[in-house]
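Contents: one structure, followed by commentary.
The complex is shown incomplete by one protein chain, all other protein chains being positioned as in the whole.
Letters are used for the chains, namely A, B and C, taken in the order the chains are written, and counting of residues starts over at 1 for each.
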Amino acid sequence: MADIVSLTDGVGELVRDGDVVALEGFTHLIPHAAGREIIRQGRKDLTLVRMTPDIVYDQLIGAGCARKLIFSWGGNPGVGSLHRFRDAVQHAWPVPLEIEEHSHAGMANRYVAGASGLPFAVLRGYRGTDLPEHTATIKWITCPFTGEELAAVPALNPDVSIIHAQRADRAGNVQMWGLVGVQKEAVLAAGRSLVTVEEVVDELEPVVGQVVLPHWAVTAVAEAPRGAHPSYAQGYYERDNDYYKYWDSIGRDRETFRGWVRDEVLAEGSATEATGDKEGVR
Amino acid sequence: MADIVSLTDGVGELVRDGDVVALEGFTHLIPHAAGREIIRQGRKDLTLVRMTPDIVYDQLIGAGCARKLIFSWGGNPGVGSLHRFRDAVQHAWPVPLEIEEHSHAGMANRYVAGASGLPFAVLRGYRGTDLPEHTATIKWITCPFTGEELAAVPALNPDVSIIHAQRADRAGNVQMWGLVGVQKEAVLAAGRSLVTVEEVVDELEPVVGQVVLPHWAVTAVAEAPRGAHPSYAQGYYERDNDYYKYWDSIGRDRETFRGWVRDEVLAEGSATEATGDKEGVR
Amino acid sequence: MTPAVSTTAASGAQPDYTSDEMMSIAAARALEDGKRCFVGIGLPSTAANVARRTHAPGLVLIYESGTLGSKPDVLPSSIGDGVLAETADAVIGVPEVFNYWLQPGRIDVGFLGAAQLDRFGNINTTVIGDDYADPKVRLPGAGGAPEIAASCREVFVVVRQSARSFVEKVDFVTSVGHGSGKGDREALGLPGAGPTLVITDLGVLRPDPETAELVLTQLHPGVAVDDVRAATGWELRVSDELTRTEAPTAAELSTLRTLKEASQ
Partner (left out) sequence: MTPAVSTTAASGAQPDYTSDEMMSIAAARALEDGKRCFVGIGLPSTAANVARRTHAPGLVLIYESGTLGSKPDVLPSSIGDGVLAETADAVIGVPEVFNYWLQPGRIDVGFLGAAQLDRFGNINTTVIGDDYADPKVRLPGAGGAPEIAASCREVFVVVRQSARSFVEKVDFVTSVGHGSGKGDREALGLPGAGPTLVITDLGVLRPDPETAELVLTQLHPGVAVDDVRAATGWELRVSDELTRTEAPTAAELSTLRTLKEASQ
């Protein structure tokens, strides 16, 4: 049975300094509220894993939470670059950032292997590219039947995976729909998992396209309304495309970014504490 | 765009003597009407592939259509043995039947590899069992990262896969729901595919739990109402448990079985021709 | 060896239940509330559904046909009945059942039947006879069992006991129990604990903690040790702490019979 907890407690108990942490959500249902909570709790030395480290990881990287990033595409979708990510890679600011770089197909299969309890996955990938030269977690394997050589990538098994979903019931069964990305795999691959949801309800009405994670496959659930903003939660709110553009102006400059952390992330935490809001987010 | 054809034409054009043929459907949506049509058309030397060769393959084997069976569980679910299958294995009647035997996990992964365009799949399986000694398509492979040894099985890529689904639209988009087994994988792994459906409709209303196969991933669609009987089609009709018991009395004896082929399979074909029913089945 | 209970049949009175009913109810009792149970059809499914309706309402039933958390109101007559999908928390494809849910060790109990079972709990459901290519009896085959037996945290076997089915060594190892004894599973790299409980129509056997040999640890009411010995194809050892199964309660029997009737 998954515990129903506050976002503060969920992150506090499940995310530890030095952990390998995956926040997943492919454009849709990105766990932004949880990302800000990690910044507020001052986590350090995280190895962050994510196929598309968009602005949620730009924020964590800029705030100095990460020592390493495992990823396949790091940009601000539809806008341009991730300036905090670039600054960390190019100038080690605020701390050096080691990177481990894959393709989407490789990352997706690494999660699949992790969710499947296998040590590695096989794919037709990377052949002829410069990625294997720089990424030690790409090797080659020979088919025992045909002799063909294929790429192999090791399983991803994060210490903790965090995703956002539309709903959970009071037992902690989680329901999401729309684009579901690699969230199921990320949760099943992880040692612990935290699912933030738009709302906890008495009963999960079936929805076309739903993916349901049973309560016994999830460690904790925290209510976090609008917890995917500025990304979106299908059936709840739309993607805030303006915020992605706005982020470009915040992330571009170190001081502006620091101001954002102070004024929007830390202040969000104080506001929450002051009002005793158990969800921990607006 | 999938062609909409009659069952007779679909089987006639897509299933050829000597083919590797998969009929899939895990308890639910078993393509029985297509199986009977293969018997009527007198196909020979087929390599039949199916995780659970239940009575649909007992019929094809008894009718002498098969020279080989690739499978993981051959029984009459909830009833007992498959007598035609046993007779073929134990007494080579009506023709010898070669077998290639796996576990469900192995078969499922062989389809997954086939659907994925990979030559093999990796699983934690078979270890310590007597299966690898008798099944040449089980080998071992070493993880290039951990050194661990795991089982490897080659991809299944049938010449033709046949499944039954609830509905298709006029473009040939296929919709099924309920237990969906390995049908998607079987179709995607195959060179050609035939989907029999309860009905062809103008528009596919979304259904919770649906799996949709786009028209461009399917070769042909044939309307075959009650085409899964005696198995079931969720939303259309229930499993005919009595028929499974009844089958035990038919399959048990060679002459009774021959009578069934003559009276129920061939007669069904004549009735269809006589009435010009384009669906080809009752 | 001082058995803790009388080793002869307790009473000559005819019980008001069958030995199959005792077996199903003993198996049901073994399932703890809240556990995740991978259910084969037949005896295991009956037992799991009785458990869910008696002491274990939170038992999570997983069927290889692709359902997580099925709550059937009648006994399914196949592992793929519609009622299993309609009442499930989640319906998934068959590859996902095996790859995402079984293989990584998420299932507490694998509940299996057997055609032949040996002294170390190895299971045969493939062929009877020494020659695989020319078997005396061709059985259905492996199905999900080899990987259920490998990956579930523990395995319960439910099987009717006879000298024909309980053999010194199975003709074919379809699913590994304890191999040739203690330590074999670890050596093979099988993650689960293997068969920890074998529930028959006569009693219950458990692996000896030292040797992994199946030992009689429990007798159903009215059954004598000699009855079990006679129905065992190897020299059966009896536990020092042999216990006697409590007879089915009226509630258990009525639940079992209601389920069975509803599924006719």
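Here is the rule we use: a contact is a pair of C-beta atoms (placed from the backbone, for glycine too) under 8 Å apart; a residue touches a chain by one contact, two chains touch by 3 or more.
Note that this is a predicted model, so its numbers are computed, not measured.
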item: Touch partners, limited to displayed chains, of the chain removed from view; value: A, B
item: Residue, one of A:Thr27, A:Gln41 or A:Thr137, that touches the chain absent here; value: A:Thr27
item: Residue of A:Arg167, A:His215 or A:Arg239 in touch with the missing chain, whole complex considered; value: A:Arg239
item: Touch criterion as defined above, residue of A:Gly10, A:Gly62 or A:Gly181 at the omitted chain; value: A:Gly181
item: Candidates B:Val122, B:Val212 or B:Ala228 - the one touching the absent chain; value: B:Val212
item: Candidates A:Lys44, A:His134 or A:Arg262 - the one touching the absent chain; value: A:His134
item: Contacts of chain B with the absent chain, listed as residue ranges; value: 1, 112, 115-118, 173, 184-185, 188, 211-214, 216-217
item: Positions on chain A contacted by the hidden chain, ascending; value: 26-28, 51-52, 71-75, 77-78, 81-82, 85-86, 89-90, 101-105, 108-109, 111-112, 123-131, 134, 148-149, 178-182, 184-185, 209, 211, 232, 234, 238-239, 241
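Methods note: only the chains that are shown with their structure count from here on.
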item: Chain A-chain C separation of Cα centroids, rounded to whole Å; value: 41
item: Separation of mean Cα positions, chain C and chain B [Å, integer]; value: 30
item: Multi-partner residues of chain C (at least 2 other chains); value: 99, 103, 151
item: Chain B residues counted as touching two or more neighbouring chains; value: 123-124, 148, 209
